[in-house]
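Mind looking over this structure? Questions follow.
What you see is the complex with one protein chain gone and the rest in place.
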Amino acid sequence: MQYNVKIDAFEGPLDLLLHLINRLEIDIYDIPVAEITGQYLIYIHTMKELKLDIASEFLVMAATLLAIKSKMLLPKHEENIHEDAENIQFEEDPRDELVERLIEYRKYKEAAHDLKTLEEERGLMYTKPPSDLSDFAKELQPEKVEMNVSLYDMLGAFQKLLRRKKLQKPMATKIARQEISIEKRMTEILLELKNLRRRKSFTELFPYPDKEHIVVTFLAILELIKRKEIDVEQQGNFEEIFVEAVGEGAESVGTY
Amino acid sequence: MKKFLSKQSGKGPNRLELIKWKSILESLLFAAGDEGLTLKQISEALEIEISIVESILEELKQEMDNDLNRGIIIVQLAGTYQLATKKENAPYLKKLVDSPGNTTLSQAALETLAIIAYRQPITRAEIEEIRGVKTERPLHTLMSKAMIKEAGRAEGTGRAYLYGTTKEFLDYFGLKSLDELPPLPDRVEEEYMQEEADLFFDKFQETFNS
Partner (left out) sequence: MKKFLSKQSGKGPNRLELIKWKSILESLLFAAGDEGLTLKQISEALEIEISIVESILEELKQEMDNDLNRGIIIVQLAGTYQLATKKENAPYLKKLVDSPGNTTLSQAALETLAIIAYRQPITRAEIEEIRGVKTERPLHTLMSKAMIKEAGRAEGTGRAYLYGTTKEFLDYFGLKSLDELPPLPDRVEEEYMQEEADLFFDKFQETFNS
């Protein structure tokens, strides 16, 4: 069984790359390709190990990065081929296209952020539906209008209606979500592992294909790791992750 | 003027807050539209006693009545307070309704049409509940444009008319059938996904920042 938890931490490979560039304080116009490729791959591997859904675009980008990296390693041969100095200036940097894409994408990411702010601001304003003006019309004549609208106009009107906030009696009773507590799940996992007295495959810790349960379990595991109550072990990239309780009689088996 | 009042607000919480209350009250009444608000609702939203609400309401009402620049007033209808346009401006509202500038189908008619298209067959009362406003006129307009038709009667006491869209409606919007209407956003699913992601990150942060 496999559980795919989709985490929208990054919108796509470009988003992830921008993040890495920002985090590693790299000059976007002079990207150290080897370093960033390494970091990028670590991220992809981690996601894979956790059986998280990875969009194919992430893998395509990994290939692109590796291609650029190898091109950068090739010996420069401009002296041989381009004898005149002018051509040297036009020698292409294998990173150029990627940099261009990153810069272009970053513009719209910023713009999306601006839109988000506008959305919030607008959300603070309340409007009212148009009043019924029947009483003012000449003996309820149908509006003398031309049908000059499109399907989009109709859809737009409907969305506006749905968006319209209705002032009503405050909802007295809201049904609270049934929440699984992380604490409870931590206890369960720990107990399970202790009773087992051996390591258990990471994926086996997710018995229910319920999204919230998966998320809470994941967080419980992270918390247990942080508190050093469980150990996580893995032989190598792409291999199965194993989890076991720390201590309990025998000294903890080091995993690092 | 502004400054003067602010300075005066030395004693107790009242002075300054009264000013804000009127503004808030106007916002509330405005947003409530034709449905109006009861004293109790206002009192709960403002978190002040009903008697105080009444006095603020009275003050605001007086101001609106007496200020020649104002075009709206507070009226009391069936236990609720709501805003309404001043009667003396009715001739202009009439002109607006009959204005040649209103050449396209109004928002009201479009909303109504959309509701019928997606929820048919549906009664007028149901449409009005969704819109929160009377909908006689838009229905009339749509009928006269042959966009909608009466499609039977609802069961139950009132035996109200049910409305549905017509073939002309499909033709007009270039649809082969109702199935071709663009789907409405699957709000429930979206919400769920959003919540899930939020939950994830909130818990994540909680866990690690603690």
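Per-chain residue numbering starts at 1, and chain names A and B are given in the order in which the chains are listed.
As a convention for this text, a contact is a pair of C-beta atoms (placed from the backbone, for glycine too) under 8 Å apart; a residue touches a chain by one contact, two chains touch by 3 or more.
None of these values were measured; they are calculated from a predicted model.
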Inset, instruction - Using the touch definition up top, pick the residue from B:Ser55, B:Thr80, B:Gln107 or B:Thr166 that touches the left-out chain. - result: B:Gln107
Legend entry - chain B residues that touch the omitted chain in the full complex: 1-2, 5, 19-20, 22-28, 30-33, 37, 41, 44-46, 63, 68-72, 83, 85-86, 89, 92-93, 95-96, 99-102, 106-108, 182-185, 187-188, 190-191, 193-194, 201, 204-205, 208
Legend entry - Sites on chain A contacted by the missing partner chain, in the whole complex: 7-15, 18-19, 22-23, 25, 28, 42-43, 46, 49-50, 55, 57, 61, 101, 103-116, 118-131, 133, 150, 152-153, 155-156, 158-160, 162-171, 222, 225-226, 232, 256
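The rule is simple: only the chains that are shown with their structure count from here on.
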Inset, instruction - Determine the centre-to-centre distance between chain A and chain B, using the mean Cα coordinates as centres, and give it in whole Å. - result: 36
